[in-house]
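Take a look at this one; I'll ask things after.
All protein chains but one are shown at their positions in the complex.
Up next, subunit A:
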Amino acid sequence: MEEYHRHCDEVGFNADEAHNIVKECVDGVLGGEDYNQNNINQWTASMVEQSLTHLVKLGKAYKYIVTCAVVQRSAYGFHTASSCFWDTTSDGTCTVRWENRTMNCIVNVFAIAIVL
């Protein structure tokens, strides 16, 4: 009987890598663009899907949830909170806030470990 060997030996969620991945994806999709009602659906979808594919490429045994909220920039109030029930040693989260002249964007990554 063969045993499954993990691809990488790191244990625990690496928030630094996740934050870099998310930042690159957001910069790539929204960098230099202005808020546009026609494209916004496409942008949010591609941003979230790209970050997810890059996170999976890290090769760790994790389930990922990526949430993104894009708001047009104006005088408004916005609160967000999250509460999680998980294993604090192996699971983790990373939140990146990105803004430019016409919009604000908040991306949340949650990673939950799979015990093999």
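Worth a mention:
The rule is short, and it goes like this: a contact is a pair of C-beta atoms (placed from the backbone, for glycine too) under 8 Å apart; a residue touches a chain by one contact, two chains touch by 3 or more; residues count from 1.
One rule holds for everything that comes next: contacts and distances are computed from a predicted model.
Looking at the choices "Glutathione S-transferase kappa 1", "Cytochrome c oxidase subunit 3", "U6 snRNA-associated Sm-like protein LSm7" or "Tctex1 domain-containing protein 3", the name in the UniProt record of the chain not drawn here is "Tctex1 domain-containing protein 3". Residues of subunit A in touch with the missing chain: 11-13, 15-16, 19, 23, 26-27, 30-32, 35, 37, 40-41, 44-45, 47-49, 52, 55-56, 63-101, 106, 108, 110, 112-116.
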